[in-house]
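Of the protein chains in this complex, all but one are displayed in their positions.
On to chain A.
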């Protein structure tokens, strides 16, 4: 059966051509790119997972601006490139990213807003070109991060989609653009709080929530629920290879929420006692489905077959103009997996770090635009991109 899958043929070719397929892309990337085979996005995620534990947060608050960061080795090369520009968007970006609580896409949005502010362009066209260039730079920093790409694209569409562009006076148009940019940045920053507030109605006393992956939005939701004195308990999946389960359970136990850790394979076993499933999203695609950490699709399938609702908490800047038809229809994002023991050389390992969950298995999306059904994502995108 798998002979008919296109991916089989692709894998075949890849194996035939060379032994280091992931390396092939790197040579074509821009110099300040991540030389490593591992997706930068997942590297930062791993780093951030380590970073956002509350102990660390406390330290970071004290030392904000001190330059502590979990960033990877691309920084040095980045700053070299940026020297020739008077205003370096990457520097700005990294500056924003130093705030540990901030999502990457939000940092990018803030950086782009700063580009507008610092721009010395005198015509709208020039400004738009500058924006485009800055956004391309940011996007190329990590090509596999959907939220980064989507955030940049949405920002540009949102900001330039105003009749203010037709004003004769460039300065007023620019200030209008800046206004919209700031607003977008504000919304994105506050997105998590809005989502947490919206989802409170769905968590009732005595419920059991299954959580997969370590999403800061979901964490925010659970924190808020605990603060509102709701009684509930959480089952976390182990989340190999990122180890998200352990981290999440640490956090939740600090909030005095009863937590139970599950093996990834024990999800179907425990699904009976679960009332709802909460996941975050790396990206929300046009069909209404989500791209998230590997294992989400599995859990959604099990939940759907047992009639349990699956709720996705995603900010609106994650809406991307992608439309995967199947699991292999996305840009690959690979992540090495530690098995603990040595794997023989002839054995292949599925290294993809994320999967696609089609919209029919999702119940609702909690976004800062409101509580949406999956078909609304396309509605929003059409309105913005029309």
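One rule holds for everything that comes next: contacts are C-beta pairs under 8 Å (C-beta built on N, C-alpha and C of every residue); 3 or more make two chains touch, one makes a residue touch a chain; residues count from 1.
Just so it is clear, contacts and distances are computed from a predicted model.
You can't see one chain of this complex, but its UniProt record names it "Translation initiation factor eIF2B subunit delta", from the set "Centromere protein M", "Ribosomal RNA-processing protein 42", "Mediator of RNA polymerase II transcription subunit 20" or "Translation initiation factor eIF2B subunit delta".
Residue A:363 is the one among A:175, A:208, A:270 or A:363 that touches the chain missing from this view. Where chain A meets the missing chain, the touching residues are 4-6, 9-10, 13, 198, 201-202, 204, 275, 286-288, 307-309, 321, 323, 325-326, 329, 359-360, 363-364, 369-376, 378-379, 381-383, 385-386.
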